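For this depiction, one protein chain was excluded, whereas all remaining protein chains were kept in their positions.
Chain lettering (A and B) follows the sequence in which the chains are written, and residue indices restart at 1 in each chain.
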Amino acid sequence: MGKRSVVPFGPHHPVLPEPIHLDLVLEDETVIEAVPSIGYIHRGLETLVKKKDYKQYVYVVERICGICSFMHGMGYCESIEHVMNVEVPVRAKYLRTIWAELSRIHSHLLWLGLFADAFGFESLFMHSWRLREKILDMFEYSTGGRVIFSVNTVGGVLKDMPNEMLTKFVKMLDEMDGELRKVTGVFLNDYTVNSRLRDVGFLTYEKAWELGAVGPMGKASGLNVDMRQRKYAAYGDLDFTPITSNVGDCYARTDVRIQEIFQSIDLIRQAVAKIPEGPIATDVKGTPNGEYFMRVEQPRGEAVFYTRGNGSMYLDRARIRTPTFANIPALLETLKGAQLADVPLLVLTIDPCISCTER
Amino acid sequence: MSKLMSFTGTVLKSLFSKPATTAYPAKPAEYPERTRGHVEMIDVKDCILCGLCEKSCPPGAIKVDRNGGTWSIQRFDCIQCGYCVDKCPKKTLKIIPGYQEPGAEKTPETLVVKDVTAEAEAAGGAKGGKPKANLDECVFCGLCAKNCPASAIEVDRAAKSWKLNEEACVGCGLCKTKCPKKCIEME
Partner (left out) sequence: MENIGGNKIEMTIADLLPKTIAKKEDGWRLSQICSTSLDGKYELSYSFAKDMEYDIFRLVIDHDDVVPSITSVYSAAFLIENELKELFGVKIERIGIDFDNKLYRINEETPFK
């Protein structure tokens, strides 16, 4: 029976993009259990519904997180639109889908870079982020901002992407394809990377379902939890099958995210081919009265947006349940039995977005 | 199957090619035209001091003083969202490339919009004017109500009624400019 010690991990750690604290109970070098501690970045954004009216609140919701910013705005706007029974024009739905899929690509490339940094492969980190810069250039060209777009509004979108811009973006994505395959090929095929990723951090199907894992964390264990199948925005017209794997280790999660990048590029091509002409927003007058639960598929998983209005300009309640919040119990499960050197890798494998978790 | 040294080709190529980063700030940055850098007023003469930008600003960076005739913006509070640009009824604000430079002090930038000692008011007056419709001439077309940015006018064609919500009215005067019969006066 080895000696037990408690080692603190975080809140400041080189691999973590945002602060989270874990107390690791170790026996020699193996983790027995982990106790989480969050709250370093809690800003109380859900109380701002009392001070900002429901149209201004879009700008607050967008700024919850820098990586999944567009989908937060989209989920909130769709929730209010369902409450008020507003019909969004079809072109706006397609534009939202294109921006959402571009967001997914950039988020996964960001994660791939941080993940490579976690297991010590810094030049791969730099190459992934170099490819991500091209997507950020596309965002700045079309919406005006690299990280926060401010292009969602209740009733549609604020800016249009004319067809020449869309075909230019598809051409840029086609040019990126070869380099993407080379960089992601290193993740999947290199000998040293494989020896760090394979057979580390298993999560079985039963445990993933019981702990409520969502997104690529659940998909890699075999759960089919892709919310895009609910056919919100323009996903009803697009053709895709959700990607799942049966293995459930770190390699499977990396594989699922890499395949999602290529699936997103394909979805964008389909959407650009099918996008119709038309207006990009409807005028919304009046106030929301009622409640609605909207679920969108963010890069990290299923996000639930609950809004409740009572007929005045200020909402009663806006609740956002972000995917990382649901993945933390699954993380604690994978940490049991892991080696201390693998802990940074496992924490990053859930794609932690702690500013989303704590709002 | 796993390969050894699969990244060597890319590493050697990067060693001998030019860097992917730009030499900012030595070389100035080129921004696309839609970049949201900072908010500016296109023409001070168009501003009517209605205060809609102040009401809509999420962080409260814009302050409009109707009695003093000034429009001021606290540049370090601005989040470059562009909501004020959408809400302005006269379309006199715009958001253009060029980010705010870092500085040592937080002082607001103030523009003098109206000389308060001047007596003449341009069409669409802002100082203490509320619209009053001449009901003999009014055809109850509803254009004033449709264009009201504060939704303060109620027009009923069947009942031939024209009602103004005095509290909601900001005195911007758009109703006066839009009326086809020119039967609204600001008092």
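Before moving on, here are some points about what is shown:
What we mean here is this: a contact is a pair of C-beta atoms (placed from the backbone, for glycine too) under 8 Å apart; a residue touches a chain by one contact, two chains touch by 3 or more.
Here the structure is a predicted model, which means the values were calculated and not measured.
One chain is not depicted; across the entire complex it touches A.
Although one chain is not drawn, the whole complex shows that of A:42, A:274 or A:336 it is A:42 that touches it. Contact between subunit A and the absent chain runs through residues 35-39, 42, 44, 46-47, 79, 82, 209-212, 224, 229-230, 290-295, 302, 304, 306, 308, 316-317, 319, 321, 325-326, 328-330, 358.
Keep in mind that, in the parts below, only the chains that are shown with their structure count from here on.
Interface residues of subunit A, counted against subunit B in their complex, comprise 52, 56, 59-60, 63, 121, 123-124, 127, 130, 133, 140-145, 150, 158-159, 182-183, 185-186, 189-192, 194-195, 285.
Per the touch definition, subunit B reaches subunit A in the complex via residues 1-4, 6-7, 10-11, 14, 20, 31-32, 34-36, 56, 58, 79-83, 86, 95, 151.
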